[in-house]
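Take a look at this one; I'll ask things after.
For this depiction, one protein chain was excluded, whereas all remaining protein chains were kept in their positions.
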């Protein structure tokens, strides 16, 4: 028995013995997800038990080093853990932006003391993080951000505004890009900094989207003082001053990869095919075809594209495993996934007709089809617009010239 | 009875008495068209008679002044003549590039002596003209043309190459854009010049297209001497030296308008609708729909777009008559017409299947569907590519900023 | 008849622009949306519209209308589409007025047209019985009983059905569900106790109702048009509705495109106006072209209704198909080109996206009409 096989057997046993039955519904939604953080309250005893057992094992952040609260698993081991978890349909015990976004940056760029403080708190679900990148004037052109960060000797002084800070209203800390040098070329005056949201001068305003209430906020910084350091060798800045773009770029690639690998149409109808769903709702004509020829054509095209997309994710993954990295082709996946995601709910809105377009007296219900349909317009904008993906593909995949 | 009504009555009588029966088939093709020129031979006695009678009346170029061989008709009179001619389905007695392209330029920019020589010869069908604008390196960016025209005292010396010179191999003269100043900004060093194709140093090579033989040629100028003048006050240059772009621009607008008003789908199936044609060829399913759902959808879309296009031509014409000129919106018509033209033959190729894709042992037959289908790819390129039309629309209609 | 507005129609357009800019801009629609008055629109505004002659825009002057015909109605609808104006104009002044004026008896005209023109009586058309438009599938029952009929059945997505005073109901008097023959239109009092109306707010913040009728007794006098031959009348009313809805969507598409090109001229990224990027320019140029095509289609359908009402069905069908496609493209592109702020509720573009979706579904979307066109053309 190889070491990995042995590990798999151990993991299986551990999961079987430790994951409560209620946590084996697999279906994490923003509502039942375990986010952690100062304001966090467990939604059930089972959720709490599952979190605590996983934490004790280092399984809230399995690949992180043991000294920072992880289990120090190798990539192969982590894959096995994931497979076995999915095999029993178990939820992740903890998931949030600290794990997916800040963690990798700190692992790559942080000092030991920064990791000891922040990674450990993330692993333990003590601190919930939000991301402060975009600004009203810096969207696609993120590097043109203007939030000002001045050196005041023992502290930094921050003024400016961030937008699209998801869950800023319920987060404890924020990792932020700020401008520390207004003279330098735009990519070279940016600093990556960690700020306690409880600091004086920070205010947060939720953003209402076309789909209704959203996790997004605007976050305002008004003479916010940030200590230069949170302790010995534990500066508030990650990486070098004025080199924050390098840290952020890393994360953006990470984010794009995440967006690109969701399965676009599946979210629309569950396990069933969109076409079968349409057949049930609309019925077939005398030749056995869906009784709406134009819609039928659109559905078939979406299913065809979705199939080709899924295969492309599989192929690129296999290529990456064989040593040919995905690189800028991740932009292709991001582009197609966001188009298919929009397309899927559009089609379902058309299949369900006026039923789906009817909302309650209180407005668009959270989680309803109409809510998803409207929210999904954002997929081709957030995480780099489709236009930005096209620019990346033409420059970095096709090597087309610049003007 | 108004003067115009009287004129209409006269024209009707004249047409009735003078247009030979054989010339009342309306259907001018590049093959049976009366082109004129030194190499011209009438294809029938009727064609000759019709030409000669029209010439005597000034009706080969009805709106041109009488002194240059026209009939001096007003726009209203010319419209009446056209309507009455079409009412009896009569061919035009003469049609060529001299009439449609050079004539308007000379009328606007020529000296009396230039008009007397060239317009008269065009009106009489004595000289056939071709157009020398594009060069291999100057397509969409026409103004970057490089054919060199040097001042040698009593003559100009021309060296360079033109491309897409339609019928250059059977034309007598060429109107050409040449560069007379290589130092000036690109639009300001261009001159519009008239050259006898019999001049020493001119050679012509036909261009074979993907559709087979074509009227297009490459025309080479190798130390071609062009007299400064063809007589008193009759220079070889039209308009001012280095200001040829103004003359040409006028003509380009003219050409674009012509391309924009053809009826795109009609050319594909004759009077019948594409859908009915498909129904005959392919048959209907049990619900009465065309037995190829995807093709049906494409045909319906093309018919819908064609209908909207025809209405837009009508509306813009009515707006122009009411005093709101078409302006740069002609680029919209050019764009849509070329897309629909391509689409029409594509659809017909798909309707007719392998029958249409089969060619003779001698290659693609001239006038066949396959020939048209292939040739039609050029519609979105010639006369300003679709991309150039988009640039014009975004700048001149939408007033979007330049980089 | 040239495909342009005449002087009178242009004056109407100017007046509409002025009135709506002052009384019913998009901000007024937001107020209605957020305050949720029970009617779903502002009664005061509707009264003023009626005073302007809009409520009776297609009604003959002899019946108190302003006699502008369908081009006039389209001119108003286009401006309302630009401003997202919520009012009973469509259901009452287009659908109701068309039904009565084109198919009503003299008595029905006398009783209703002046009340429509005065903005006093509100109408609604009850056609669909499921979530998708299918006017040739009517199951709603009208059983003969004595001298009259007893109506029973349900209708869905009856626009403004929650506030209507009168309902026009398409019911089956003979034949089977899929037959076009055997359909009869009835004009009934919406407040009859046998009628239950459930308000269904729509995603575009306009309002409709699901309607259930149980044993409502009506007489032959309540029939609008021909007994068993109501399908032709229904088609006529729907055609008028399709054309005017197309005009409204055309206005929305034009407005949202104007807002977007303005934004392209202002917004800077990468040190340049984003409107200078050729990728966006070419898409804007294509959309501008589609909008011109759409405008021609809409105007033609309206003119056809005025000139030859009974034969305007196919051009109204084509107009609705084209407009549905273009308006949807325009609102999608508007959101995408605005980027992040395009998906915020604060910006108007999302409101247009929602409205166009519902207007597309009403009386058949582009797919419905392209299928109809093809079938009617014999393929």
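Order as written gives the chain letters A, B and C; numbering starts at 1 within each chain.
Convention: a residue touches a chain if its C-beta (ideal position, glycine included) is under 8 Å from a C-beta of that chain, and two chains touch if they have at least 3 such contacts.
Predicted model, so just to flag it, every value in this text is computed and none were measured.
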item: Among shown chains, those touching the left-out chain; value: A, B, C
item: Touching the absent chain when the full complex is considered, from B:207, B:241 or B:284; value: B:207
item: Selected residue (touches chain absent from view) among B:84, B:172, B:310 or B:350; value: B:350
item: Hidden partner chain, touching residue among A:47, A:60, A:171 or A:391; value: A:391
item: Per the touch definition above, residue among A:279, A:294 or A:381 touching the missing chain; value: A:279
item: Touch criterion as defined above, residue of A:75, A:198 or A:322 at the omitted chain; value: A:322
item: Missing-chain contacts mapped onto subunit B; value: 134, 136-137, 139-141, 144, 163-164, 207-212, 281-282, 292-295, 298, 349-350, 352-361, 364, 370, 374-375, 377-378, 380-382, 385-387, 390
item: Subunit A residues that touch the omitted chain in the full complex; value: 273, 275-276, 278-279, 284, 288-290, 296-297, 299-301, 303-305, 307-309, 311-312, 314-316, 318-319, 321-322, 329, 332, 335-336, 387, 389-391, 393-394, 397-403
item: Interface residues of subunit C (partner: the chain not displayed); value: 277-279, 281-282
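Simple rule for what comes next: only the chains that are shown with their structure count from here on.
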item: Geometric centre distance via CA averages, subunit B-subunit A, whole Å; value: 57
item: Gap in Å, rounded to a whole number, between the CA centres of subunit C and subunit B; value: 44
item: Subunit A and subunit C, separation of their C-alpha mean positions in angstrom; value: 42
item: Junction residues of subunit C - those touching two or more other chains; value: 277, 370-371
item: Contacts with 2+ other chains: residues of subunit A; value: 293-294
